[in-house]
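With one protein chain held back, the other chains of the complex are shown just where they sit.
Here the chain labels run A, B and C in written order, and each chain numbers its own residues starting at 1.
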Amino acid sequence: MNQETPQKKRPLSQNGRIFYLVPLAAALIPFFANDYLQFIVNMIMVYVLVTVGFNLVIGNLGQLAFANTAFFGIGAYMTAILMTYAGFTYELALVGAAISGGLAGLLASVTALRGIRLYYLAIITLAFGELMRWVYIHAEPVTMGTDGLPLPDVTVFGMSMHSETAKFYVFLLITVLVVKGTSNLLKSRVGRAILAIRDNELTTASLGISTANYIILTFVWSGSVVGIAGAMFAASTERVFPESFGLTEVIVHFAMVMVGGAGSLIGSVIGGVVLTALPEYFRQFPGMEELFFGAIIIAVLLFLPKGLVSLLAKVSPLFRERYFRE
Amino acid sequence: MKTTSKWKLPLGVLAAMGIMAGTAVADDTTGLTDTTIKVGVMGPFSGNASSYSKAQIGEMAYYKMINDQGGVHGRKFELIEEDTACQPAKGIAAAKKLVSQDKVFMMHGNSCSGVAMAVKDIVVESGTPWIVAHAVNPNISMPPTPNVFHGVPAGPAYGYTMGKFVMSKPGTKNVVMVEHSNDWAKSYADPTRDYMKTKGVEPTMVLAMERGQTDATAQVLKIRQAKPDFIVASLYEAETVIFLKDLKKYGITDIPVMGAAGTDLENTLARIGDIDTVKNYYVPHAFIDTVDGPGMKKWNDMILKYYPGETITGFSYVSIGSAVAAVQALKNAGPDLTREKFIAELDKIKDFDTGIFATNITWSADDRHGVKESAVAGFVDGKPTVMKSWNQPM
Amino acid sequence: MSGLLNLSGVSVHFSGLKALTDVSFSANAGEVTALIGPNGAGKTTLFNVVSGYVQPTAGEIHFKGEAIQGLTPHEVSEKGVRRTFQNGGLFGDMTVLENILTGLHVQINSNFWGLLFGTRKADEAERAAAARARRLLALMDMDGFADQQVKSLSGGQQRMVEIVRTIATEPPLLLLDEPAVGLSPPMRARMMEVIKRLAGEEGISILLIEHAIDLVMAGSDRIIVLNSGQKIAEGKPAEIRENREVLEAYLGYA
Partner (left out) sequence: MLMQLTVSGLSQGAIYALIALSLTVVFRATTVVNFGHGDFVLGGAFGVYVLVVMLGLPFLPSAIAAIALMFACGILISRGFIDPIKAGPHIGFAMMSISLGYIFRGTTRSIWGREVLPMPRVFDIPPIFVGDLVITGDAMIISGTVAILLAGFFVVFYKTSIGKVIQAVYQSERGATLIGINVKRFHDMMWGAGLAMGAVAGILIAPISLLHPDLGAGFLIRGFAAMTLGGFGSLGGAVAGGLILGVTEQYAGAYINTALIDITSYLVILVVLVVRPSGLFGKRAVVRV
């Protein structure tokens, strides 16, 4: 590599500033929100990570995998199981959830690498997700079946996380770290390789890039992120139930990715926020959920295929995804 | 430190707002005005268990009727419906909304045991009086907590009823159980098993039949081989019909089938359309009469008055009895209502005839399972009949 | 076995169809070697064989003295044989710069954890790569297009970008599949100039498929002529111009 003169101290780019401003502003939410709103805000962060993770596989890598609900459930159950049976503290269980989510991702990627792609991948991962739910229900001695597995007192570094406010600050920290880490990865050769594979796997290989490794990496990272989201979900509900990881969840995840913008990290954040908050807002019209999510995906596919973020990108270059650092 | 000074003012304002918000803590008269009582009604109004929400419909019809009669001590019920979709996470959001945003005086409802278990801690911590009016998991109100009451027969009560009925048939030794793998079915099947065990009978076979299955051949053929004296079928409405039809198909019409609460005879018969297939089907029936019986007419009329077009099934009545008891307790608490007084009055409800439950309600501070037993309904001479035990009409 | 790339007796049969029969030749380091021949002569098949997309039915291919037949495209690419595609292999959803950066992938010295945590080292490796990508684009006078979406470029510009991207991988041997097809005459001349410059200044050896005879004659050091899957001639441009068989088969003398 030719010699470059690295700038010593660079001012934060506009992008960078926004990145830190949003969570800083968010940190003030507990001053306004009642317990209910705080819970919703916490759920928003859970779903932001769910979407961030899912988008990596379907948006960035362009693989149609339904295993996201499975990653989510595995993360949540792993957290509850590690805390209940192995006496893990929450922060350790969180790591366990990330690792087990990652392992589930590895499994999915192995299938993808065996040439099971597109619809085959979709169907096999759909089956995998439903099979996991069957396991949660029937592995009763461990999971307590449909009664749900309660979490022991959730503490982080010895401090209780029972209140929504405490959960909020822990979740905020996790969310910021995971989103920043994902952003770092995407704005590097890793992110470009993933995108290149989506566009044309053969060409990518011809550039000396090991496509298999990056497919594995994407699934594992996606699984870990969603596993972490699962651990947050478990802490939020304090009891893990099989019903939380059924087929309705699949469409919710899809909708979040599509509405925000497939293949866009900022889009994931937007999709997670909007589609967690909106249904809460529409609480008064129960029964509309399937119609709502179905209609919203169709509308996006027909009229806004790149999601809300593409609208914003027209307004401000801040929302344009960049896959390099300068 | 330019940034700090820039943030000082807004931060200070926010902190002050936070403190102010904090001081507005829930007190004993939360959710009350001189003319209203806010009641939170949580139920699965959407999602795949939405047929349970008939229970909330019945209960709300009752409250609306009381409102039309002038309310309680001049206060009318303001019902706030919250959907749980039978999903724990949604239920938690609903409970938190009712407690910390709508600030209801009391909560009455909940159909799904999973959701009820998930929200239990939240409700207990908030001190909101909560009458669980449909979910049957006994652990929701056991061990007792200061503010949670069970207003339906809980699982053990149903299990006791189902088990007792099965064992009341002379010579019952060989029992086969068929059930869904979900919390609903387990809450009936497990206590039934427990009761039968006390009588020295273990099920010969436990078979799974999942929701959405359209065929029960495998189960029925296994039953045919086992030749049981009684079958306990903890199945949801649709699957009950499929199961009974398949029994008939393979010529098993003489083995009695004990169903779970949630199906009723009239609708099951209507769906099957053939009395021969259902003549040996029995269901726990917590109410004084069958759906089409004269005893239920006034309740049916009440529901249809406020919810025209509602199809009435056994689910429709489940929560009305506890609403009757709650209204009684509110009356007894007098015009200067507080949560404390209300809870005290609920605990004074003893052997209370609700006019709809076959069994009276009794609550006390150390036993919140208000309804201890249920009757059973079955066909006698082709007519739906409520009965106490095998061959013993009420 | 003197050249950088040696083919000896390479044949490819697709279920009875003889796409290549017993082809042998060498491409030398630092030279532009051109493959010509009429449509269906087997040029693209030959590229596919060399780059690992098609397995030879018989014969051997050596690169830097190492046998590479039977390797996967990825393995061949790792050995240093890189190619461009006839129908544009650019990543349409990326900008020009990001495309070039993808070409620089293997040269960016950073690991997963460094990138994840955004360590200074990883950051700088990324930034240096971006700077280098811009310089490579400048080499082709393409630096003005760096932040444009690839989709918005003309066909010729896209091909330029693809070549720059392949060069970015610093390949010892570059396989160019019809780089000038569809270009305007000035662009074609420019393309040939660039190719020559690559061989000369950047030290990249080039194996080229090209239809435009004038370009090939002007720009290459050696020419291999294929017809019906067989090599019919080999030599310097001047020699090929004189070769009767070539004239008959290819240049259309009846």
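Going forward, a contact is a pair of C-beta atoms (placed from the backbone, for glycine too) under 8 Å apart; a residue touches a chain by one contact, two chains touch by 3 or more.
Everything numeric in this text was worked out from a predicted model, so none of it was measured.
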Where the missing chain makes contact, among the chains that are shown: A, B
Absent-chain contact - pick from A:Y77, A:F254 or A:F324: A:F254
Chain not shown: contacting residue from B:S100, B:T172 or B:Q219: B:Q219
Among B:S50, B:Q101 or B:T338, the residue in touch with the chain that has been omitted: B:S50
Where the missing chain touches subunit B, by residue: 46, 48, 50-51, 53-54, 57, 181, 207-215, 217-219, 221-222, 225, 237-238, 241-242, 245, 249-251, 270-273, 310-311
Touch residues of subunit A, complete complex, unshown partner: 58, 62, 64, 111, 114-120, 122-124, 126-128, 130-131, 134, 138, 201, 247, 250-251, 254, 258, 262, 287-295, 297-298, 301-302, 305
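Note that in this section only the chains that are shown with their structure count from here on.
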Centroid-based (C-alpha) most distant chain relative to subunit C: B
Centre-most chain, if every chain is reduced to its averaged C-alpha atoms: A
Centre-to-centre distance between subunit B and subunit A (centres being mean Cα positions), rounded to whole Å: 36
Overlap residues in subunit A, where contacts from two or more other chains coincide: none
Junction residues of subunit C - those touching two or more other chains: none
Residue ranges of subunit A touching subunit B (in the complex, touch as defined): 28, 30-32, 34-37, 39-40, 43, 137-138, 145-148, 164, 233, 236-239, 241, 243-244, 248, 280, 283, 286-289
Partner subunit A, residues of subunit C touching it in the complex: 51, 53, 72-74, 77-78, 82-83, 85, 89-94, 97-98, 101-110, 112, 115-118, 122-132, 135, 165-166, 169
For the subunit A and subunit C complex, residues of the former touching the latter: 1-2, 4, 6, 180-181, 184-185, 187-190, 192-193, 195-196, 198-200, 202-211, 217, 263, 323-326
